[in-house]
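Missing here is one protein chain; the remaining ones are kept as they sit in the complex.
Chain nomenclature is as follows: A, B and C, assigned in order of appearance, with residue numbering initiated at 1 for each chain independently.
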Amino acid sequence: MTPLLTVRGLTIRFGGVTALNQVDFAVQPGSITALIGPNGAGKTTVFNCVTGFYRADGGTIRLHAGQQDEEGLNLLTLLGEPVRWRDCWQPQRLAERLYYQMFGGPHLVNRAGVARTFQNIRLFNELTVMENLLVAQHTQVDAALLSGLLRSRRFLAKEEAALQRATEWLRFFALHGEANRLAGELPYGHQRRLEMARALCTNPRLLCLDEPAAGLNPNETRLLSQLILTLRDQFQVTILLIEHDMGMVMEISDHLVVLDHGEVIARGTPEEIQQNPRVLAAYLGTGAG
Amino acid sequence: MWARWWMACRVGAIALLLLAPMVGAVLSGYQIETHWQRPLWLALAVTVGTFFCSWLLQHIGWFDRFGGRAASSTPAVTIGQSGPRPLWILLAMALAIALPFVVGKYGMSVAILALIYILLGLGLNIVVGLAGLLDLGFVAFYAVGAYTYALGYHYWQLSFWLALPLGALLAGLFGMVLGFPVLRLHGDYLAIVTLGFGEIIRLVLNNWVAVTGGPNGVSVVFPTLFGLEFNRRAKQGGTPIHEFFGISYSSDHRAIFLYFLLLAVVGLLIIMVIRLKRMPIGRAWEALRENEVACRSLGIHHVTVKLSAFGLGAMVGGIGGVFFAALQGFVNPSSFTFFESAYILAIVVLGGMGSTTGVIAAAMVLTVLPELLRDFSDYRVLSVGIAMVLMMVWRPRGLRQRRRPFFALPTAAEENRAAALVPGVDGR
Amino acid sequence: MQRTRYFLRLFAAGLLMCLAGEPLMAGEPIKIGMAGPFSGSDASFGEQLWRGAEQAAADLNAAGGVLGRPLQLVKADDACDPKQASAVASRLVDREKVVAVIGHFCSSSTIPASTIYADAGVLMMTPGSTNPVVTERKLPTIFRMCGRDDQQGVVGAEFVVQRLKAERIAVLHDKTTYGQGLADAMKARLHALGKKEVIYEGLTRGEKDFNALVTKLKSLQSDAVYFGGYHSEAGPLVRQMREQGMKAALISGDGIFSEVLVTSAGGPAYVEGVFMTFGADPRNLPAGRGLVEIFRKNGYEPEGYTLYSYATLQAIVAAMQATQSLDGEKLAQWLHENAVETVMGKKAWDGKGDLRVSDYVMYRWDDKGKYKELD
Partner (left out) sequence: MDIYIFGQQLVNGLVLGSTYGLIAVGYTMVYGIIGMINFAHGEIYMISAYLTAIFLALLAGFGLHSVPVVLLLVLLCTLFLTALYGWSVERIAYRPLRHSNRLAPLISAIGISLILQNYIRISQGARNQGVPPVLEGVWRIPAQAVEQQFVQITYQQSLIVITALASMALLTWVIHHTALGRACRATQQDRVMANLLGVDTDRIISVVFVMGAAMAAVAGMLVTLNYGSFDFYIGFLMGIKAFTAAVLGGIGSLPGAMLGGVVLGLAESFFAGFVNSDYKDVFAFSLLILFLIFRPSGFLGVPEVEKV
């Protein structure tokens, strides 16, 4: 089966430090893949590359969603690669690069089907919960200025549909009682769930969750595991997550990728990883290796 | 009691120190004239006043803020179905329509000015209040609008009715062209760039004498209504309106005409802004203000969304400019200084950044107040300054709270009907 | 104690406001508007205008008022801002119901305001707006008590060419309606006289450092500098010229006609050899001598436009007394046809509202910080 996401040779440097070095992994469609590793291993950096917030220095990130050719869509082109001299001989390519230089960015990655949440929650605090979800559907509603101002039929229908969709997700995450509260006023656990709901409102193929269980109590964590599993099973959303709660990771993941110092040191099923000596060494220090 | 006196005395002593050289010694050439009793009296007044004010006001909450305590206890945002009650809106409309028949010519000119400021305030509110882009050069677009009409008339006999859309368009274009490179900048840098841009526009208008007339400005004709003129005698080749209707000439006609025209434009704009807030683009602006990174992760292109806010705000500014030119009958660069930008910004901030009614109220306060204070002539601007500081301290979040729209959730039945819209949802 | 510091300013302001009340008069006063910049960057001229008009009103009231009624001045501040000028003009016409207006001062304010007065048929006479546009529009009730920039510039240009025999003439202005208008008029006359300026540039009003410009003038070896602008810039300009060792003469217009020029230049040593055009100094006219004494006794030097606004009120009142009317159009018609004896001598107006006789003469500053008419 073609993987949904293939990362090949991903490399990024900050100043002189190589944060990621030749990272390779793949995410199978319909799976839950977890990125784990000690603090500072580069997990969030991988996320930021995959979702387009950082521009990788090398490698490819291909997404096989929708009707693209076999190669898939290289997400890095969407961010606007630097224009090179040799592009001058390929006007189409030059135009494409220039276009993405000016208008490219993480938003195109999202539109291609990758949504994410953030480690430190980033909600629209002074907007209501419902508005948070409506904003996420910006590309699906009728955003044209005139039809909105004139309240055209099409506009109203699309708004209604967006409201429905948002309500669905609110119910799914048991937040429907708080639709008209300010997002910033919600308790922490609810904010985490709201952020997931918001990401899902963009209809992603791949959902990237950055430490979704951080700061949750055991009860909430259990509920979250259930929700994630339901998402995969019922909604066919593929999930890539970073998590420190090993219990949860081992319980729900189909596939694990272990990072240390910017390199992949192991990949496999939870059982394989639990027995991998390099992983143990990375987590417990070199003495154990 | 004694502690309070002691405190008042210390305040008085500082006041004396501050006032003594400035009020007590007045420069006259290279010498000074001394009036030592003045600072003494003032300091005494400050001392006594401090004492009584602190005694009187100690129970009023906002006064505590001078102690430096947090001022964020009241919630900044309310969630509700709509803004003011329909009754109030009707009343306000009736008042606005009746106004020209109640107040005189002077009242009309103040009212027109207030309307122009409401227009500008609403325009800047889109940029600052909704999209959260601090724009200190809004006056540039105002100037573009005013000069579009003035120069358009001067060179090509452009009529007001053509200048109105053209000015808006041109100002919007300017906004876009400026916005595109700079909207990637973060908050305060954007403020500075816009400040610089506002100054550049004014300086160019002032220096490019061959085209703009420089400081001499350009004369503008008053708009006509379907070819009917508002002059005593026809000047632009039309018929004076009073002859057409067979009434006697009154210079009030033109003020009333402009007033109602502006009222209509402002009314349309208010409806537009209210709708914008419940539209995808308006929501995207506010989301961008709240968190840019999150917006980008949700498929919203921050630059184009900002650009739309910037351009739309600029267009409104341009319309304001065209009206200003029509009102003045003459434009020159001295009307478009940085101070004007600051004043419009003050309207937006005072209005509560994003609240439409707040901006309208603030625009009225800040245009009518200086006029009311004309009786104090010398102390007028001083009082406006004091009022600005006091109002900010009293209501740092503006006159009105921001209001968020309320969404009624669809019932389960409706939901089932619409369930097909969400792929794979079985309506749990 | 922190909280109360706030009230320091409040109280200071409140107290000052109480002191600001104007004396009210008995009877039904005739209201005359006095419009000018009483705040903002040009407030110093507003002060001159107000002093003159205030004194004139006081004197006329002491003499029994007009038509048996006292005069009352209504102060209207436009801050030299065209927008505020229109607003105060409407206010004077509509709210205060003034019969006539003295003002405005800045040409950019006078031009929009005058249309409102003309529309309402209110007599307006500006003591200081010299821009030609003010009267060129031939509004019936608009007059001025001063000359025009084009007349003034002519005198300046002829002086530079014929008296100073300057060869390399620099023309500067301060980019205001007044300053640039004056410089343009001077330049036009210069060209007519067959001379060409070596440089024509503007400086920024409100700045104090013109060293770069002065160095440039020096490199151009200009031997005469004509400046259209006000004393607040002319002072530092001439000082920096002298400091950099430039000996070229500085010639300017009525905008620098003020003792404050000495203060702003940093001492009498710097203003020596500065020339300026102005109407024949009203303070030297026999008609005004007594009045000048009164001003000086009250501790005020009636410089610049002080006597101009005094004379303006005199002219307005003379028209009222002659026509026994308060109707603006009648007053205007009378003023177009008759001459008035004022503190500045006999004045008469042509059909446009300009003075019939422009009496611009050249003054020269000496090293004691005084100026004298050149003969």
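Quick notes on this one:
As a working rule, contacts are C-beta pairs under 8 Å (C-beta built on N, C-alpha and C of every residue); 3 or more make two chains touch, one makes a residue touch a chain.
What you see is a predicted model; the values in this text were computed from it and never measured.
Summary of contacts with the chain left out: across B:158, B:182 or B:303, the touching residue is B:182.
The residue from B:57, B:134 or B:303 that touches the chain not shown here is B:134.
From the options B:345, B:365 or B:409, the residue with contact to the chain not on display is B:345. The missing chain, though absent from the display, is touched by one residue of B:48, B:162, B:192 or B:369; that residue is B:192. For subunit C, the residues touching the chain absent from view are 2, 5-6, 8-9, 12, 16, 38-41, 43-44, 46-47, 175, 201-204, 206-209, 211-213, 215-216, 218-219, 221, 231-232, 235-236, 239-240, 243-245, 258, 260, 262-267, 269.
For subunit B, the residues in touch with the chain missing from this view are 14, 17-18, 21-23, 25-27, 30-32, 65-66, 68, 70-72, 128, 134, 181-182, 185-189, 191-193, 195-197, 199-200, 203-204, 207, 293, 338, 342, 345-346, 349-350, 353, 378-379, 381-382, 384-389, 392-393, 396-397.
Definition applied: only the chains that are shown with their structure count from here on.
Counting only chains that touch, the fewest steps needed to get from subunit A to subunit C is 2. Chain B has the C-alpha centroid lying closest to the overall centroid of all protein C-alpha atoms shown. Among the remaining chains, the Cα-based centre furthest from that of subunit B is the centre of A. For the pair subunit A and subunit C, the distance between mean C-alpha positions equals 71 Å.
With each centre defined as the average position of its C-alpha atoms, the distance from subunit B to subunit C rounds to 34 Å. Here the spacing of subunit A and subunit B, counted between their Cα centres, is 41 Å. Considering their complex, residues 1-17, 20, 38-39, 75-77, 79-83, 86-88, 90-91, 93-95, 108, 111-112, 115, 119-120, 131, 133, 175-177, 179-181, 202, 259, 262-263 of subunit C touch subunit B. For subunit A in complex with subunit B, the touching residues are 51, 53, 103, 105-108, 110-111, 115-116, 118, 122-128, 130-132, 134-139, 141-143, 145, 148-149, 151, 155, 160-161, 163-165, 167-168, 170-172, 176, 179-182, 198-199, 201-203, 234-236.
Touching subunit C in their complex are the following residues of subunit B: 7-8, 10-11, 14-15, 18-19, 29-30, 41-42, 45-46, 49-51, 53-54, 63-64, 66-68, 104-110, 113, 206-207, 209, 214-217, 251, 324, 327-332, 334-335, 371, 374, 376-383, 386, 390, 393.
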